[in-house]
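Missing here is one protein chain; the remaining ones are kept as they sit in the complex.
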Amino acid sequence: MRSILALLRKDLLNELRHREVLSLLVGLAILVALILAIGINGAFISPEAVRKLYPALIWVVSVLICTISIGKSFEYEAAGQAIDGVLLRLDQVWQLFLAKVISNYAVVAVGHFTAMLMLALFFDVPLTVFSVPMVVVALLVLWGYAALATLISALTVRSSLRSMLLPLLLLPLLFPLLFGAIELSSVIMLGSSPQGVSHWLALVIGLDLLYSVCGLLLFEHAVRD
Amino acid sequence: MALSHSKLSRFESIIAPVNLALIGALLWLVFMVVPNERVMGPVQRIFYFHVGSAIACYIACAVIFFCGIAYLSTRGIKYDILTQAAAEIGFVFCTITLVTGMIWGHAAWNTWFRWEPRLVTFLVLWLILLALNLLRAFGDSTRIPQHAAILGIVSALTVPIVVFSINLVPQFTQLHPQVIGNRGLKDPSFIYTMCMGMAALALLELQLLSLRFRIGLLEHGLEE
Partner (left out) sequence: MAAPLRRYSSLLPRPVSLLENSRYFMSATTIENALSARSVSKRFRRLEVLRELNLEIGSGELVLLLGANGAGKTTLLRILSGLARPDSGEVQKISRLALGYQGHAPQAYLGLSLLENLQLAAALLGIATPEKDYLDSWELYDRRAAALQELSKGLQSRAALAVTFAHDPNCLLLDEPSASLDDRSVISLFARIKQSIGGVRGGFALVATHDLNRLLPFADRVLLLESGKVAADSKSSGIENVVARYREGNR
């Protein structure tokens, strides 16, 4: 427990010092939302149609910007082989995984809610979109996303393609989670076809569990020979 | 695993004529025996290759999954070589499945791509297999075996979930021809041609896997 807290503190300090990940995240959220807004508004689509697009847009934007940022955050570990220092001293490697997932979860949540805010502003969507069910769904989905992204980013840290490889590996695996997120968000926001909600919820929760378990078991093999 | 270079080349020399015979039989069945399908005409014949490739692709995914777990448990490098072979060959068969599916789709719906479950599933599968190969090419070169095994395991677990979730999405119109069951396959020759397609292409895949595995053994200096 003490180890996990120490690792979280380390991640927090790193971010406060470098301020790279969060600024990248917030900057991208605003930029991408702006580009989408200009593009879509320019096509003279009615506001109601745009509001129907909103659940899908928010998740697409969120996944894109968070993938880029998580790749960046793992670079702190690779620089100077800091992760070797942790592995030499850490009792159980799953503690490192858990700490990393929690840190990434915080980052991803910031990114997602910033993107939600920006898109709501630019697309004239009422801020009631931040309702409790929407937030709960987002928090659920983001955990699975953080767990999977943490595991996969451990694989791409020392690649020659660096930040380009992570989206290529991560995004195909995210399809089920993404479908679940968009469907659930659509149902909540637009009130469309509530049948099947339980299926999607079960899918999202199942994926959260699957990626967490996979990560806990496999992370050690990713970071250590 | 007692797979060695010499044993496999003997295996291949036995399999190869069987393979040739099966593929010959398949081609004969597809082009000579099977009658034209009522609705679509001659283009429908591509279906037999499409289904066989799909099966081969699933077999590759299974191999990747089990070999990934085997490698992480035992660290035997041969499992990694087999995973690599399966990833490459699975990718090829997935491409064939997609392309034949799109050709068939174009003949049926006059559009190259449509949002229906099976095509989207295979598109995602194609991206996943591409990712596996990209990791091998561009990943951390000192740890590729472990990393490829991890990605393989996670990918293989994701595949059935993708299939399941795509079938849940209400927007995807059920356009995929319900071949087995209600409408199609009236003539029994359709059925055994389809089975022949699956058997021939699966065996072809096995041969290719064996060949690629042997090449991998040579690359690692493990010829015995």
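When the chains are written out, they are named A and B in that same order, and each has its own residue count from 1.
Definition applied: contacts are C-beta pairs under 8 Å (C-beta built on N, C-alpha and C of every residue); 3 or more make two chains touch, one makes a residue touch a chain.
Just so it is clear, the model here is predicted, and its values are computed rather than measured.
Q: Missing chain touches which shown chains?
A: It touches the following shown chains in the full complex: A, B.
Q: Using the touch definition up top, pick the residue from A:I30, A:V60, A:V93 or A:V135 that touches the left-out chain.
A: Once the missing chain is taken into account, the touching residue is A:V93.
Q: May I ask you to list the residues on chain A that touch the chain which is not drawn?
A: Its contact residues with the unshown chain are 2-3, 5-7, 9-10, 13-14, 17-18, 76, 79-82, 84-94, 217-218, 220-221, 224-225.
Q: Applying the definition given at the start, please give the residues of chain B touching the unseen chain.
A: Touch set of chain B with respect to the missing chain: 69, 72-76, 142, 219-221.
By definition in this document, only the chains that are shown with their structure count from here on.
Q: Using mean CA coordinates as chain centres, what's the gap between chain A and chain B in Å?
A: Comparing mean C-alpha positions, chain B is 31 Å from chain A.
Q: List the residues on chain B that touch chain A in their complex, please.
A: Those in contact with chain A are residues 72, 124, 127-128, 130-131, 134-135, 138-140, 142-143, 146-147, 149-151, 153-155, 157-158, 161-162, 164-166, 168-170.
Q: Across the complex, what residues on chain A touch chain B?
A: 148, 151-152, 155-161, 165, 168-169, 171-173, 175-176, 179-180, 183, 193, 196, 199-200, 203, 206-207, 210-211, 214, 218, 221-222, 225
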